[in-house]
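Accompanying notes for the structure given below.
Only one protein chain is missing; all other protein chains are in place.
After this line comes chain A, so read on.
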C-alpha cells in the first residue's frame, strides 16, 4: 500500500499529512509535486491543507488546473481513494469531484481552533473504525469553510448518506453556535457517490497525537489504511 501527498505551491499541511501516514499509520508515502501526472503507484492520494496559489481568485480555483489534478480525476474515477483536507476540500469542490462550494466564513474571520464534529456516516472507507454519531474533537483553520450548495444538492447528499461530518457541540448536538462558519446544514465533510472521495474542512492530520490536544483524527487514516489492506487481500 502506498499513499501520496500532493504538494502545490502554497500547500502547508503536506508535511503533517506525510508525518501521520508514515509514523502513525506506518505506511509508505511520497510527496507528489503538482506538475507530476503519474499516480499509478498509489492507493490513496491526500490533497493537503494550505493556500495553494495564495488562494488567488477563489480558494482552490487555480490549483484545480494543475497537471496533477487531471490525474486525480482519473484516479478517483477508477475508485481509488482521495482525501481532501481544508484547502484540499476546496480544490475538490472547484474541480467538480465533490458538489458545492466553500465560501467566506459567516463572520468573515479566519478561524483557528478546535471544534467538535459528529460522525454522520460510519459506513465509508474513511470512517468505518468510528461509531455512528461519535463526536470528534478536531482543529479547523480556515477563512473559507462555509459550505454552500443548492437545495437539490443538499437533498441528494442527505438521501445518499454522503454527509460524513457535521459541526456540533461537545455532546453532539447541532446548534447555531456549534456551527463555526455558517456552513449549510452544519456540513463539515462530504463524500462523492462512490464513497472513495472525501472532503473535509477540519484537520484530522493535526489531531493524531495526544500531545497536540486530540488524537481523534487517527481513526480516519486508520480506517482508510485497513480498507486498502482488505482490498489487497481479496
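Just a few scattered comments:
One rule holds for everything that comes next: contacts are C-beta pairs under 8 Å (C-beta built on N, C-alpha and C of every residue); 3 or more make two chains touch, one makes a residue touch a chain; residues count from 1.
Following the convention adopted for this analysis, contacts and distances are computed from a predicted model.
The listed choices are "Response regulator receiver protein", "Phosphoribosylformylglycinamidine synthase subunit PurS", "cytochrome-c oxidase" or "Na(+)/H(+) antiporter subunit D"; the UniProt protein name belonging to the chain that is not shown reads "Phosphoribosylformylglycinamidine synthase subunit PurS". Check A:45, A:86, A:103 or A:168 against the missing chain and you find that the one touching it is A:103. Across A:15, A:58 or A:73, the single residue that touches the chain missing here is A:58.
For chain A, the residues in touch with the chain missing from this view are 57-58, 61, 65, 93-94, 99-101, 103-108, 146, 148-150, 182.
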